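A single protein chain has been omitted from the complex, and every remaining protein chain is retained in its original position.
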Amino acid sequence: MFEYIWLVPLFPLIGFLVIFFNFRRLKGVTAGVLASIMVFIPFVISLFFFFGLMNGAEAKTVELFSWISFNKLSIPFSFLIDRLSGLMLLIVTGVGFLIHVYSIGYMKEDAGFNRFFSYMNLFVFFMLLLVLGSNYLILFIGWEGVGLCSYLLIGFWFKNQEFNNAAKKAFIMNRIGDLGFLLALFMLIHQFGTLNFAEIFSKSSAIPVGTFSITMITLLLFAGAVGKSAQIPLFTWLPDAMAGPTPVSALIHAATMVTAGVYMVARSNLLFVLAPVTLMTISVIGIATALMAGSIALFQNDIKKILAYSTVSQLGLMFVALGSGAFTGAMFHLTTHAFFKALLFLAAGSVIHALHGEQDIRKMGGLKDRIPVTFWLFIIGSLAISGIPPFAGFFSKDMILIGAFHSGYVLWVLSVAAALMTAFYMFRLLFIVFWGKAAVAADPKHPVHESPKSMTIPMSVLAVLSIIGGFIGVPALLGGSDRIQVFLAPLFSSSEAFLKHGAEVSESSEILLMTIPLLLILGVIFLAWSFYVKNRNIEQEEPERSFLGNLLYRKFYVDELYDTIVQKPVAGLSTFFHDTIEVKVIDRFVNQTGNLVVWIGKNIRYMQTGNVGAYLFFMVISIILILVLNLFK
Amino acid sequence: MKAIIALSILAVLNMFFGVRKMKKVLLPLIFIGLIITMILNISDWGKSVHYFNEMFIADNFSIAFSSVLILIGILIFMFANIYYKGVERPLEDIYALILFAIIGGIVMASFGNLILFFVGLETLSISFYVLAGSKKFDIASNEAAMKYFLTGSFATGFLLFGIALVYGVSGSFNLEAINTYILGCNGNVPMIFIAGMLLIFIGMSFKIAAVPFHFWSPDVYTGSPTLITAFMTTAGKVASIAAFYRLITIAFISLHSELTTTLTVIAVLTIIVGNLSAVYQDNLKRMFAYSGVAQSGYLLMALIVLGPKSAGILLFFVLSYVIATITAFAVLMLIREERGTFFIPAFRGLAKNNPVEAFAMAIAMMSLAGIPPLAGFMAKYNLFVLTAEGGYTWLVVVAVIGSMISIYFYFKPILASYFSEGEPQHKIESSVNFKINILVLSILMILLGFLPQVIINLL
Partner (left out) sequence: MPNLQIIPLDYYIIFCSALFAIGVVGVLVKRNALVIFMSIELMLNSANLLLAAFSAYRNDPAGQIFVFFIMVVAAAEVAIGLALLVMIYRSTHTIDINVLNKLKW
């Protein structure tokens, strides 16, 4: 049955083509419904595949056609369906479908409705390619493709120059990471002679741990992931990407594209465990990102930006898990994060929609009675992300924390700190937006209203998933069967041998490890409550901040830093190259050559004198020349 | 052989009906005849039949190139309708001459003996001389015919002397026997023989319009009636290059390494001079003549590196050249008829009024220039790869530079038709038939671009 895998990316591709070529003809919500169906069908197919995998079906590589093959390098265009890709398929198509349906309601008034859905379908297509590829090249095609769609969708309202800049920033930062990825591809070909996962991973078992080339390869692959998944230092594009419509932020910048980096590292786990240096780098960057982004989120006032920094922070935690060897933990958190982050973004969209475009939380307040459905959804999302049991985030975060603990106490402490920050900024957001009095008086012309069912139903589904999603990974300790660990074991088991773990953690320690963070989180939530509900004082104006506060509020001045170090010198260099070299040297050279050719052409014509005698004469001379030259060599 | 018999009968029948003044029958008759000929020709595929004591060899190579020639005939007659619309004078002799020329070409592609080679060559050439002058009261046509005749006979003289020398030294006209003789010489081939061989090549170079023997080509192609030019530039080159190839690979193969220098120099000169001269031409017909010279240069490249696939690549190149050229000439004919001139300004605004014609012209030009994914690009690509693998990298560099230059003049009509505003020219009336024909040809060019291996693997 896996032979039909090619159907999965086919549907969104058809959706894209149909909508793209019928821009003007599709009226009303047809494009949106069509696009959603084109994601739903793959979802159903993915379900079938997933159940097959759960029941023990073997992983399979399905080759579509032999694409590149010369000399010894053969890169077929083939898909790999195994438990890891099966899981990702469900996430991409499932969450993707829900967001498509949500968008029908959200984008209804927008003039670019059709264009939006064509891009969305195209994105799903590329993401599926990324996830299904059986070699690094197809993964890379999907990788680049989602980058492109991200650019298109961030700059969707292209009339606004700032949005365009955000889109460009996203694309360029992605590209910088992609350079690393490309170099890794070349090194992979050099080292293994192939880009196919199966071949690379089986050959890697023969390689000793810690070789220079594998370390370089994995570092470069990780560089690509840094760009795609917004880690330090390539993370500033993600908050700016909030310029796009909210469903875009939900789909691309929460659930799918940004997780591509995590997926790629998880897929390549057999390579990464051979490079302990890389693993450590990943953990360090992961935790640094998690802390930095989390701390920035504490002071942000734009509802979407808070969620954006939250995403960066959560991705950092996923990388911490990867760096500690807890690959399943990372994938588990990826899954649950997709659920609750998408939910949170969609709910934020609902709030923005209700307030007719307001995104500054200081101008919100008291919405819990006005938009109750959204309110409850938001609470569920916040509880999930903060790691409160029995919501999904608890179990996945727990797995990460345990993994971090195995890596070292310091890492564990820092990860807990990041989790605490998560709880604080989420509940700060919750309390400011929904509790208290409305900061701005209601405008009778634009009443605050709840979102339509087309938006609330998908959100509700996500909310349910956020509640029960954790149950796929309940650790044995709490009486669960740790199903996701078992499910993904075949992919990660070979790596186990390489990971150095500390002493086995006793049961009692494990309980401590679970409860201490939980208690701390509850404490933090209470703290937030006291700040923002009990003694509610939301500064409307820019307050006097301490140095530290300013630093955080200005996002560590990272953007400004980049501007000085990178942007201005590059722009200067570019201007120099253009004005001097391009115009004065290259243009002149090219134009002169062209003029030369025309001049020669003009004058060479005169060889044809029109006089037969002359022709015959030239012929005879040439004949004599040829004869003489050849006979008297 | 069957093809020749069929064509001869067809030509005679054609004259017969012409004499009887049954004009309307002529073209349909010829079409049917040509199709029957094509079928007969292809039916011989795979068997290598030797007629007349090894004089006429119908092997796959010959059948392939004969089919191309018959195809040229079909295409030419397809457009003869339009070209000779409303002409009162008898046309059957022109048609018959075209058929005879094709017969000459087929012979040139299938010879096994120098005598037959000469016969075929002369049949082709003499038919061309007459056809070039077929517009009796047009000075340009007269001049073209006379120039062609003078230079052609001159070259034939050299060719003949060369054959005589080769015969004298080797003792036979038969290609295989000549080869045996060369092999038997063990490296000491008499100078006279080489002189003879070179003279034969000079004669051949004349026919394909290689520099420095190309001087007749621009004048003759410009002066002749346009349909005849289309015929000459395609059939002439196809037959000649096939004959040249046959000559080198069967008779003179052992001496090939000695010849490559000369051939390379000629090829380089041809590509350069052909492309450069075409750059400043405003008269489209003359531009095509020069571009044809340049294309001969590329064709010569196939003779320089003889690999296992070179015959197939040659066939593919020739095929793509033929289709592109005839399409271009068809559109050119149409424009000439309506606008009365061959100059570039006549093309202005073509795209708005006649989108099909403009499209066909654009595809033809791009194929000749070598733009992917059209047939011309794949042909050049394969050819260049073959040459580069043979070690002639500099030659490929020159050829690529030539192609780049050629893009300039090939794109002149395209730019004029799509991007220039002429005075509002009215629509050119062309029959649906015409449109369908050139559309099919354009699609063929695109298709061939995707399936080069189909043709290349035939040989």
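Chains here go by letter, A and B, matching the order in which they are written, and residues are numbered from 1 within each.
Note that a residue touches a chain if its C-beta (ideal position, glycine included) is under 8 Å from a C-beta of that chain, and two chains touch if they have at least 3 such contacts.
The structure presented is a predicted model; accordingly, all values stated were derived computationally and were not measured.
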{"item": "Given B:Leu34, B:Ala101, B:Ile126 or B:Ile248, the one touching the chain that is not displayed", "value": "B:Ile126"}
{"item": "Residue of B:Phe154, B:Phe193, B:Phe231 or B:Phe434 in touch with the missing chain, whole complex considered", "value": "B:Phe154"}
{"item": "Of A:Leu26, A:Met331 or A:Val612, the residue in touch with the unshown chain", "value": "A:Val612"}
{"item": "Among B:Phe61, B:Tyr95 or B:Phe118, the residue in touch with the chain that has been omitted", "value": "B:Phe118"}
{"item": "Among B:Gly33, B:Gly112 or B:Gly223, the residue in touch with the chain that has been omitted", "value": "B:Gly223"}
{"item": "Which residue of B:Met22, B:Ile35, B:Val87 or B:Ile192 touches the chain not shown here", "value": "B:Ile192"}
{"item": "Hidden partner interface residues of chain A, rising order", "value": "605-606, 608-613, 616-617, 620"}
{"item": "Chain B residues touching the omitted chain (full complex)", "value": "114-115, 118-119, 122, 126, 129-130, 133, 136-137, 139-140, 142-147, 149-150, 153-154, 156-158, 160-161, 163-165, 167-168, 171-173, 192, 218-219, 222-223"}
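The working rule: only the chains that are shown with their structure count from here on.
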{"item": "Interface residues, chain A side, partner chain B - complex", "value": "597-598, 600-602, 604-605, 607-608, 610, 612, 614-616, 618-619, 621-623, 626-627, 629-631"}
{"item": "List of chain B residues in touch with chain A within their complex", "value": "146-147, 150-151, 154-155, 158, 191, 194-195, 198-199, 202, 206, 212-213, 215-216, 218-219, 258, 262, 273, 276-281, 405, 408"}
